[in-house]
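The complex appears here without one of its protein chains, the remainder shown in place.
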Amino acid sequence: MIRFDCDYTEGAHPQIMAALAATNFEQTCGYGEDAHCENAREYIKKSIECPDADVHFLVGGTQANMTVIASILRPYQGVLCAESGHINCHETGAVEASGHKVLPLTQTNGKINAQQVRDYVEAHWRDGAHEHIVQPAMVYISQPTEYGTLYTKSELEELYACCKELSLPLFIDGARLGYALAADKTLTLPDIARNCDVFYIGGTKVGCLFGEAVCIMNSALKKDFRYMIKRMGGMLAKGRLLGIQFEEMFRDGLYFRVAEKAVENALRIKAALIEKGIPLLMDSATNQQFPILTRAQQKVLGEKYALGFWDTTGGDSDAIRICTSWASTDENVDALIRDIKAL
Amino acid sequence: MIRFDCDYTEGAHPQIMAALAATNFEQTCGYGEDAHCENAREYIKKSIECPDADVHFLVGGTQANMTVIASILRPYQGVLCAESGHINCHETGAVEASGHKVLPLTQTNGKINAQQVRDYVEAHWRDGAHEHIVQPAMVYISQPTEYGTLYTKSELEELYACCKELSLPLFIDGARLGYALAADKTLTLPDIARNCDVFYIGGTKVGCLFGEAVCIMNSALKKDFRYMIKRMGGMLAKGRLLGIQFEEMFRDGLYFRVAEKAVENALRIKAALIEKGIPLLMDSATNQQFPILTRAQQKVLGEKYALGFWDTTGGDSDAIRICTSWASTDENVDALIRDIKAL
Amino acid sequence: MIRFDCDYTEGAHPQIMAALAATNFEQTCGYGEDAHCENAREYIKKSIECPDADVHFLVGGTQANMTVIASILRPYQGVLCAESGHINCHETGAVEASGHKVLPLTQTNGKINAQQVRDYVEAHWRDGAHEHIVQPAMVYISQPTEYGTLYTKSELEELYACCKELSLPLFIDGARLGYALAADKTLTLPDIARNCDVFYIGGTKVGCLFGEAVCIMNSALKKDFRYMIKRMGGMLAKGRLLGIQFEEMFRDGLYFRVAEKAVENALRIKAALIEKGIPLLMDSATNQQFPILTRAQQKVLGEKYALGFWDTTGGDSDAIRICTSWASTDENVDALIRDIKAL
Partner (left out) sequence: MIRFDCDYTEGAHPQIMAALAATNFEQTCGYGEDAHCENAREYIKKSIECPDADVHFLVGGTQANMTVIASILRPYQGVLCAESGHINCHETGAVEASGHKVLPLTQTNGKINAQQVRDYVEAHWRDGAHEHIVQPAMVYISQPTEYGTLYTKSELEELYACCKELSLPLFIDGARLGYALAADKTLTLPDIARNCDVFYIGGTKVGCLFGEAVCIMNSALKKDFRYMIKRMGGMLAKGRLLGIQFEEMFRDGLYFRVAEKAVENALRIKAALIEKGIPLLMDSATNQQFPILTRAQQKVLGEKYALGFWDTTGGDSDAIRICTSWASTDENVDALIRDIKAL
């Protein structure tokens, strides 16, 4: 069985495994205050072109989302996001666990826009009984979205301008950020950092064993973040494991290279799907593709490949998720393409 | 600088590193449902002689503590523990973050006893206004304690008998459990499992990169624990990393061997301290030793060794923590012993 | 200015004021354990024909909602409700404050149905990754709904049968329950009690100064509810104030009589609106009516009456809320009707 069902089916990029092995007997202090973490922070601050950012390493995405959001909101405030947003759908209420309501907005291709945010916030304050309603106080988006789609540079700039005007911090979930950067070179990592208050660079799904690098640009949001990490159960004793991985990823661009290769492979699969006349649920430019396959097609491919069920689409078909990752081999991708063509 | 300040200064036991490297390109499903996790669960259930236990792997100790406690208590209930307990002192309110009060009891050598629990619970129910007071509803202890001390088998049995009589689940934090088992062979791992409702086997401080194996014996506490893990931000995408590590640790007793070696080394250091006439804060039988050193002695040793500051003890001295671990080399231990003798 | 904007514009029914005055110097114990509370509980249990119910008195509706919901759910569970439900829209995240997600379902005339609940729950369990999603674990409805509409007896029975089959407790918010009972005599108070696990009888909006009587029929949900009340800040020191009010209300049917009068008046206003050709947002049979008035009509009526803004409806009109209550005088209602006819 060849797996294309998600982008966390293997361990880590060999260069990371080598670095972990090479440093294994170094003695360091704990909790992310060692030299590897320091180096990784420096590399990342250079990559995002933001020397004043605070960079913290967390183990996973849900943890990063809940920690950042709880660090920003006051108790009666909520976070705006697409109804399809990860925090709204797939985190078992981790945001609500910290006492905050997720405020869903209608999504279009997995995205929300500045106008929706403005309308929501203005309606809130227009309501005479606004203190009876959760106060919208920050915005969460994912780049790429759950559907593999992308905010363009101008969409992001417009959204952030709106957020700044309304004094709502903008937080970008970058669990798969590498794949977004690989897919659209006109929106760079420094562009991301310039157009939000906090974001994170996902490692778990882009070549690391685990790890998300939270970058806080807005200095009003930096205070005491390490307390928040510890309080939410997210402070890794051997914090260096995160530092060592992100050192490898950002020393000379490995993060970008592994993502590019994955996107390249995903686009080859996409081309085969289109050529075959298989409809796509979304026009995704990243490592996740969502063909609508008949049950018969699913059965044929399912004998050889693990694909992800995504959603029912009515009739005899379902939307299926095909993911490539830093670890997908050309061989496996070629095989899948052949088998798609043969459907 | 040679570090003896804590037991998480290195990476992981070489056998674990080798296993991670060897499995790196295997493709598995995520979230702890892969074959490695399954194997590790089987090994552990055999080791604890409890085939019906549920075993879950979490990344760290604070996460394990907060997840287990929140899964057991109803909103108005609290957890009894020693005032020196980790959940009361060093987790930045992670238990309170889930809405529960920690109910501290006076500690003696880091321990609490059955009588204290009984007295507290009886006093609660005797009070006519008991619903104005947090209801004591479970008991948390650590083996070994924060001070490196141990519950004897009979102390543990007495405590658990009391807990069962009072219908309070007993939860044992075993972040350093390996060192306890190595120090007192009359209280075995199956004894631990038989004398509590939930406990965990700490990997982070006993040879793993990270990881705690939560074992739930009480079937009333098993339901939906995976939801709790996800909700608390603790579900690792590449859950196999935990499975692979605990496979190595419990396939043929590596966990016990690495802990034994560390305790052996700690007791050699302890003997040197006693021989030198240096007072000890606690009579610890495990990998943590707490000599009371003068500032001058601290200065001399501090030139070569990183030791942990533990507490002020008045006058010109402080209690200092010296930790060995699975990674301490005989060489470094010999050097420290020589330098203690030369003080 | 004559107020028809909500149903809590006056104090309390004169019989309640008289009872409070008459008992003012009685000495009683606190916290709801006095004889008045006991009497009131007995009257209510007789009225709902459920001698085994537990009855607790709380001060207000949001408090009742958040306390009941938090007492039922485990941390990773959520509550299903209409997207227009009070807990979802107008309680500033009080449910989320206790760590739980509100799971909104599409509403039709303010209502949800058994099929929606069944579909949601089945979809949850069908999803292989269900532990990544908040578990639906109870259902909340209001009778009457936010829009003044009513569940019929058969709708309620069907919904409750479905809830029982799926093991989801059904909780009915009865903040305005009196008005529902007055509007539809085929669905009685004992019917309500037989068709849910918990509900409350609203006093605040139906003749009391304040107070909601929570009735717990399901014995699995009764344990330690007084702890929950205290923990959520809802335990009134002079609990007798609640007992005295509900004694008056349920000794000989005052609760039903005041509600009937209010509904009668509301239906007279409704008839005038229809006669005048003014469209209604909802076909409400209870004390809340929602005419769609032009801005010009609003201006004219607004000179003499305080009406409630409800929602924009596009164009030059808005949906307006007109509420009667136990306190509306015939005189004021007559005046309003005359002025509606004169529009």
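The chains carry the letters A, B and C, assigned in the order they are written, with residues numbered from 1 in each.
Just so we're on the same page, a contact is a pair of C-beta atoms (placed from the backbone, for glycine too) under 8 Å apart; a residue touches a chain by one contact, two chains touch by 3 or more.
What you see is a predicted model, and the numbers here were worked out from it, not measured in a lab.
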item: Per the touch definition above, residue among C:P75, C:G93, C:G110 or C:G243 touching the missing chain; value: C:G93
item: In chain C, positions touching the absent partner; value: 1-3, 5-6, 8-12, 14, 17, 20-21, 23-30, 59-63, 66-67, 91-94, 97-98, 204-205, 209-210, 227, 230-238, 241, 306, 327
item: Chain A, residues in touch with the chain not shown (by the definition above); value: 31, 70-71, 74-76, 98-99, 129, 131-132, 135, 224, 226-231, 235
item: Interface with the undisplayed chain - residues on chain B; value: 75-76, 78, 89-93, 96-102, 128-129, 131-135, 309
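To be clear about the criterion, only the chains that are shown with their structure count from here on.
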item: Chain closest to the middle, measuring from C-alpha centroids that were averaged per chain; value: A
item: Inter-chain centre distance, chain B versus chain C - centres from mean C-alpha coordinates, in Å; value: 50
item: Inter-centroid spacing, chain B versus chain A (mean Cα positions, whole Å); value: 33
item: Gap in Å, rounded to a whole number, between the CA centres of chain C and chain A; value: 42
item: Where chain A touches two or more other chains, by residue; value: 91-93, 97-98
